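Working notes, structure below.
A selection of the complex's chains, in situ.
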Amino acid sequence: MAGSIFGDMFRVSTWGESHGPALGCVIDGCPAGLELSEEDIQPYMDRRKPGKSKLETARAEADKVEILSGVFEGKTTGTPISMIIRNASQHSSDYDELKDVYRPGHADMTFDAKYGFRDYRGGGRSSGRETAARVAAGAVAMKILKEMGIDVSAYTASIGNIKIEKNNDMLERLSNPVAMPDKIAASEVFKFMDECRAKLDSAGGTAECLIKGVPAGLGEPVFDKLDALLGHAMMSIGAVKAVEIGDGINVTSSYGSENNDEMHMENGHIAFGSNHAGGMLGGISNGNDIFMRVHFKPTPSIFSEQKTVNKKGEDVNLAIKGRHDPVIVPRAVVVVECMAALVITDLLLKNMSSRMDHIHKIYDNL
Amino acid sequence: MAGSIFGDMFRVSTWGESHGPALGCVIDGCPAGLELSEEDIQPYMDRRKPGKSKLETARAEADKVEILSGVFEGKTTGTPISMIIRNASQHSSDYDELKDVYRPGHADMTFDAKYGFRDYRGGGRSSGRETAARVAAGAVAMKILKEMGIDVSAYTASIGNIKIEKNNDMLERLSNPVAMPDKIAASEVFKFMDECRAKLDSAGGTAECLIKGVPAGLGEPVFDKLDALLGHAMMSIGAVKAVEIGDGINVTSSYGSENNDEMHMENGHIAFGSNHAGGMLGGISNGNDIFMRVHFKPTPSIFSEQKTVNKKGEDVNLAIKGRHDPVIVPRAVVVVECMAALVITDLLLKNMSSRMDHIHKIYDNL
């Protein structure tokens, strides 16, 4: 209830601070019989881990994940899966001078307002490092989805004013350090970020996420619509300031006759002539590809001087030091994927009991 | 768990279909001792109810709300508050020909995919009429917020390509039928909608929501950030395709040095020089105004002919008849307000146990 648990049937509890001994998660509700090992999870950890290029913080973390429970003889047992990732490269002393100062754009001031004090080392619980635990959990969800024929792929769509021209090269996104499926745009980003760093500044950007293979019927009407749960999941990622489903904001200046996705039959199945809706209607998946856009603000840690206040209530000037990502999107792309995977997996499990005929299918010939 | 319950401590359960005998809600967790009567709720119902202008469906519903429990001698008792709104103007026969046809842009196809069949009369549970119950619940939350000095105001910011120029006339928004705080823009909308209707088409638009007086400290780190819960709440409203917090999408092309809100001391309190963040940092309110933008798609019910399929799996053409709002935003504005009020109220209650000193304040001198 204090906000570190996500999901209803596939329920993930995360813990850990930036400069504590470790971070981790517990998954309660993973179905039994899924083949699972650390090897399934590590590739996702590696995509998120820092230090892969000069666009990322220099903090060196191997981010090795270790499974402590819930897996036996290579398969999930249905009981809680606990995973731990040790922190290795804490430079806590970097933060001594931030002990009493509120960094603009960070949660320093709000954590103090809420809790009376805070773990100031590297942002404590509010650090982006917290997402390592989400990625570990999401990688397990991703394994389930793969087994059900569902693919979740996110990529960087823009950084600053540089936008991708094409979005269909999913391998390319894994091979360049800005996670763009467009090599040319990626190289422009490198130049832009060089300028940005030279100005001691940081940049924002957009991730897009495409989910293929989701059967029609996922999502719960009214409050737990598929859109609502995806919106919740994405906006729970630090630095996200906007989420769009399908055509997103553009729908506001579209006409109904343009925006509706017409249907027709194709090989005995319902097909859509377009996908303005982004794969869902009335909050329920319609079998079309799910598509969304997630918008990130510039990294708030910048090296140029800013006006702010300290805990004693004094006006002060602050130039942040330390190790920071000048843009957060490339490393956040895998977090977007993993959060989307958690949403889809949870809905997949919840939808099982939506119909009496499903219930008969499970129990009739036990 | 099937999606019709919202909130954790201030928990709202809604029920009802467009053409059933009634709709309603149950609030479990409203604090005892709040003065409450139907008179507090009805003004919100009246803002949402249809038929106030030619921009709205001609369906005539008084939308009188009746409190059935949880209030005694004019005050809430702490036990569940059940409210009912009777449906009065069902023209179910309007829908006979939609029984087996899937309207583009509607949930007909997805409800059938999920549940095997559906209440096809007026969209059943997927109708916008469902939001009447949310408004009743939200009005109770609004009463609590008012008592705590918190004000929630939403208004129409754009319809089609027509945008408001000013947003500070909150009384004007209550007096024109498009809920715009800008009389001139409102009159342009009337002309635009006339054209739209003449083309048998519909339009989308944007609502904005401003929340003043929220103390710093609301919102739970990680998954239940204030942003995440607002995003969830807004995207749970039918037809919403995008949500922006603060500067929203514009942050992606901003620099950190521009986007960070600098702080300074003002009369002993922390003040911000700007509000790009929309009133929250790290998912927790910072005492600044909360601001968000909610984007609605055009009403999917249009009178021009569309290609679609029926339940038997045949291609058919469909021109929708019946009574529909040609644009949904003006009536949705109060739903935005009410959903925001539910989020803030729930977080207000949850935050009470965030600190040991709060707990001592309540129990020490019982």
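For reference, chains read A and B in written order, and residue numbers begin at 1 within each chain.
The rule is simple: a contact is a pair of C-beta atoms (placed from the backbone, for glycine too) under 8 Å apart; a residue touches a chain by one contact, two chains touch by 3 or more.
The structure displayed is predicted, hence computed values, not measured ones.
Engineer: Every chain here is the same sequence and 2 are shown, so how many copies does the full assembly contain in this file?
Structural biologist: The entire assembly in this structure file is built from 4 identical chains.
FYI, only the chains that are shown with their structure count from here on.
Engineer: Between chain A and chain B, what is the separation of their C-alpha centroids in Å?
Structural biologist: The answer is 26 Å.
Engineer: Note which residues of chain A are touching chain B in the complex, please.
Structural biologist: Per the touch definition, chain A meets chain B at residues 1-6, 8-9, 14, 102, 104-107, 109-111, 113-116, 125-126, 130, 158, 160-161, 196, 199-206, 215-225, 227-236, 238, 240-249, 251-265, 268, 270, 273, 276-278, 280-287, 295-302, 304, 306-309, 313-315, 350-351, 354-355, 357.
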